[in-house]
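One chain of protein is taken out of this complex; the other chains stay put.
Think of it as A, B and C in the order they're written, each chain with its own count starting at 1.
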Amino acid sequence: MTTAMHSSPAVPEAAPVPGDTTASRAAHAGEPLVTRYDAVRTHTLRLCATLQTEDFVVSSMPDVSPTKWHLAHTSWFFETFVLAEHAPDYRSPDPRYAFLFNSYYVQAGERHCRAQRGLVTRPTVAEVFAYRAHVDEAMHRLLERVGADAAHPVVPLVELGLQHEQQHQELLQTDIKHVFWTNPLRPSYHSGPRSRHGAPEPVRWRAVPEGVHRIGNEEKEEFSFDNERPAHRVFLESFALADRLVTNGEYLAFIEDGAYDEPALWLSAGLATVQAEGWTAPMYWERTADGWTEFTMHGQNAVDTAAPVSHVSYYEADAFARWAGSRLPTEPEWEVAARMHGTSLHQAYDQCWQWTQSAYVAYPGYTPPSGAIGEYNGKWMADQWVLRGGSRATPPGHARLTYRNFFPSATRWQFTGIRLAEHT
Amino acid sequence: MTTAMHSSPAVPEAAPVPGDTTASRAAHAGEPLVTRYDAVRTHTLRLCATLQTEDFVVSSMPDVSPTKWHLAHTSWFFETFVLAEHAPDYRSPDPRYAFLFNSYYVQAGERHCRAQRGLVTRPTVAEVFAYRAHVDEAMHRLLERVGADAAHPVVPLVELGLQHEQQHQELLQTDIKHVFWTNPLRPSYHSGPRSRHGAPEPVRWRAVPEGVHRIGNEEKEEFSFDNERPAHRVFLESFALADRLVTNGEYLAFIEDGAYDEPALWLSAGLATVQAEGWTAPMYWERTADGWTEFTMHGQNAVDTAAPVSHVSYYEADAFARWAGSRLPTEPEWEVAARMHGTSLHQAYDQCWQWTQSAYVAYPGYTPPSGAIGEYNGKWMADQWVLRGGSRATPPGHARLTYRNFFPSATRWQFTGIRLAEHT
Amino acid sequence: MTTAMHSSPAVPEAAPVPGDTTASRAAHAGEPLVTRYDAVRTHTLRLCATLQTEDFVVSSMPDVSPTKWHLAHTSWFFETFVLAEHAPDYRSPDPRYAFLFNSYYVQAGERHCRAQRGLVTRPTVAEVFAYRAHVDEAMHRLLERVGADAAHPVVPLVELGLQHEQQHQELLQTDIKHVFWTNPLRPSYHSGPRSRHGAPEPVRWRAVPEGVHRIGNEEKEEFSFDNERPAHRVFLESFALADRLVTNGEYLAFIEDGAYDEPALWLSAGLATVQAEGWTAPMYWERTADGWTEFTMHGQNAVDTAAPVSHVSYYEADAFARWAGSRLPTEPEWEVAARMHGTSLHQAYDQCWQWTQSAYVAYPGYTPPSGAIGEYNGKWMADQWVLRGGSRATPPGHARLTYRNFFPSATRWQFTGIRLAEHT
Partner (left out) sequence: MTTAMHSSPAVPEAAPVPGDTTASRAAHAGEPLVTRYDAVRTHTLRLCATLQTEDFVVSSMPDVSPTKWHLAHTSWFFETFVLAEHAPDYRSPDPRYAFLFNSYYVQAGERHCRAQRGLVTRPTVAEVFAYRAHVDEAMHRLLERVGADAAHPVVPLVELGLQHEQQHQELLQTDIKHVFWTNPLRPSYHSGPRSRHGAPEPVRWRAVPEGVHRIGNEEKEEFSFDNERPAHRVFLESFALADRLVTNGEYLAFIEDGAYDEPALWLSAGLATVQAEGWTAPMYWERTADGWTEFTMHGQNAVDTAAPVSHVSYYEADAFARWAGSRLPTEPEWEVAARMHGTSLHQAYDQCWQWTQSAYVAYPGYTPPSGAIGEYNGKWMADQWVLRGGSRATPPGHARLTYRNFFPSATRWQFTGIRLAEHT
């Protein structure tokens, strides 16, 4: 629901962000904004390369948006927050798109009911691609005018639009995965076989001593979301963080121990959800005559026991931790340990988002920007947990040490996993 | 859910069925079965001519099936009930289609959840067309073997499959109309302007004297559904039937008289539905600054006051009749009057299905066929009303004097209208 | 929701109504209205004799009203439809009762939400008894004035109020049974042991020849509801009606034959209901280690296989009939056979209401009375089936040959049973 960023000096050397190679980082630092714009926008299209026209249309559950909608909404974002003010000659191909493709910005006008996104067959996919091209053309003209003027007021808005688009790149993938899984034919997103993980090392616990630490974004970086700011101090009792994520194999032991039927392991709301939904394993798992399988972007496969467990809710992450005699980290613990231990903390950004037991609320001193953009993060600060890190669907250069992702307790269609913590 | 038939001598001359010209009737009488097969199957495709790929995919409410599903399901019907037994060499292009495209035939195997029909992007539209062609090819080979052998056991099954396909031709149109209406862009199914109705004549009441009458299908005809049989006797007190349908203009007077806010006019369940759903007019009507508009296959238009009112529920039809100091006819009344008065009863088959105040139950002596085909009609005989006649979406040659269509009280997305009756 | 009446010459000698002894009938014919008024009102109180204060308060499901409400509502009926107009000095003990105890008479003013009836602790039970006494006192004064004047306009209204109260006497019993059953402690309404039925005789089929018959109330009787009128003619094909109801033992064979898991036996809506509700037997049945038990007014007992099966829905009655190779009667069939065969038709009025396959709609020529009283029956004429006869909870003298009870398909908390019919 939120996302991340390009490389930045604020991420300590010790904590490299996957996909954020030196090359791309260097390029980013000096590259013209239009180059970056094109790179991000093109990446979105690349993610659609294996889809058929029909795949773009449907929404398989209320949380899932059609691919077509992601493509249009990210373009609407530039139209509304950049072009409307800074490109006075800009004309929308259809003014009704503003109604159809606004997600939730109350101050940006009325919007189409979310529940009906998957019922709208027009504009067609081709028309949506044309809409993207139309916006890109206007953006090119605008960025040409801006040139190398880093202080131009349009620059932070464009950067926000690109960060926003990257967030939707992740959602596009989690959403289409769900759409494909809903289909009894179980089509694959990727055609080839998936690579399997090597046998996991035993967990090593990375200790952090008690004391006052500083978390949050220092704003020296090129980009951060408002919800990562201001940087501030927290006191942490001493603790240790697992240096890798919980694996499918470990989670399987939890299942086979009867955990889903053992009320003492669960939060009360968790148990109610497990029973109401009939959960017996992570989302996308299915028990067959030949054992457990999982639906992945490569179709239905045997569960890879060495891979990090994914698609688990907060309730399941919490119950697993309790079963393992451990607990989930808090948000500051995650950030402080990740900053301190850098690369010795594996699978931080490239596998699954990691549930923390911190509610998603404002940092001390937080103030959202004024206007519709202020709705970007602040209005979600209730009834959600913070997740930290990044996932295999997070686009290159988007993850960040101070990044705060957030979802409600029962969320499972995201790439959500478990990193354990312990008091020491 | 709906039905109909070709022309037949059982329909008295006095009651011509629109679209059933002498030419088509003659052709039908002597034509090879394969010719009829191709004509019906091709007509289905013709109904899709103005659709975009995206339009085939979605279901805009639980009652609505995707166009793609209609195309596949009607082919599955031939596959399951004709080819499976009579074409032993036949192979399905994908055995999982049997699961995806079974509608409700419990005895024909498991089936995909109706609510998920609109979430399935594969098979693609192109693959569904290929599926149809695959079935057609096998049917052609089979019908070639059958030749002119009218006594071949396959003949009644093929006829049933074609009648079934014609019913889905009507549903396809009502469904896509709803899909288009759900879209705020309000696309049109037909591109041209619609024709408008001429000013209606005052209603003339066609009287029927009291006495014992015979209704139901005499089975001399080429085709009828099991639910139209057996023919049997009923006693009717004297009554009269309106010679035309209630118009939009007349219904507008009902609206403007405050009828939707007048509890005394409504059945209790009707009032509850009106209030829960917020109904203030027929489905597809919208009040604008310029007056009432209605969404038609030609897009959003001013209400044509001369046209028969359509898309009203049983509750609304009943309330209108009460307001008008009249009532709805019973099913036997409709049939006896239609048989007796023939063409002097206008708009019987070509505008809107006509609600009757008869519940859809078995005729005395009714027995459904054995096996899965027996599920076609009999298992719906509860909680629905009979509608008589035919509509503008009923394919040529499908309407019939004894035809029994049926829907629940709150149904509005079909072409359903009102013909009044009176005691005399 | 249900009704009936005292004895009347219109019920042929052949069809005596249980509980309606010659004595009571004679008394009724000549008795002062006030005597009858007191008899009916007192009977209501007698039905509450075994209840504790707490039992009067709750509603265990939306269909069920608290006993307290029945007591108050029946008094409100006299207050509103008799005293308001004919006893100008009458003062309600609390004008807000008119809001609390109106059931559904829209034209009689606003009313309390049905769903909240069981949430209202005040007025207390004692206050409701006082309300009844208050109304009775005013009624006594009024009836004294009326005296023996049978033509006084108040007379038919009082009779309607008493018929109405008798209907609520039946509902009071079915409702409190459900309340007790909802309680895991399973309290009994009656303290003693229940009597058991003798072994049933084999069914004898009572034949009726084809022809035109007359049904409905001839209005020579002392009382009938508007929905029983006008009497009119129907044509019936020849048929036969079972001379007794289906027994628990016969229904058990249906269960043990796996009927609840056999889709081919069920209406489509019936199967959906069976699966959604998890039905495996009639309401109030429970399978224990010692076999099937049923909850009765005498508590939890072994199923009495000789007794008529009760608490079955229309769906179950219809499925049983199909399984038995038979069918349910229509409403005219029931009435014509009951009139023709009189006492040779057993268990007509004293065990369970009998589902017919006739929808509850108006008789030809029906017109409801004007004003709020017109809402009594007419506005329920959709989405319900007619039941005929009477039940063990129907008060003495209330059942009648032409009586039309009605409930929706899934109703089970009433005393509803099965009488089979056959085409001959």
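Methods note: a residue touches a chain if its C-beta (ideal position, glycine included) is under 8 Å from a C-beta of that chain, and two chains touch if they have at least 3 such contacts.
Bear in mind the structure is a predicted one, so any value in this text is a computation, not a measurement.
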Touched by the hidden chain, restricted to displayed chains: A, C
Residue in contact with the excluded chain [from C:Pro123, C:Gly216, C:Gly270 or C:Pro308]: C:Pro123
Hidden-chain contact residue, picked from the options A:Phe56, A:Phe77, A:Trp266 or A:Tyr349: A:Trp266
Touch criterion as defined above, residue of C:Arg96, C:His140, C:Lys220 or C:Arg287 at the omitted chain: C:Arg96
Candidates A:Phe129, A:Tyr260 or A:Tyr315 - the one touching the absent chain: A:Tyr315
Positions on chain A contacted by the hidden chain, ascending: 104, 106-107, 210, 212, 232-237, 239, 263-264, 266-271, 314-315, 318, 327, 330, 357-359, 361-362, 364-365, 374-375, 379-383, 408-409, 423
Chain not shown, touching residues in chain C: 52-60, 68, 94, 96, 99-100, 112, 116, 118-125, 179-180, 182-185, 187
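As a working rule, only the chains that are shown with their structure count from here on.
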Inter-chain centre distance, chain A versus chain C - centres from mean C-alpha coordinates, in Å: 61
Interface hub residues of chain A, defined as touching at least two other chains: none
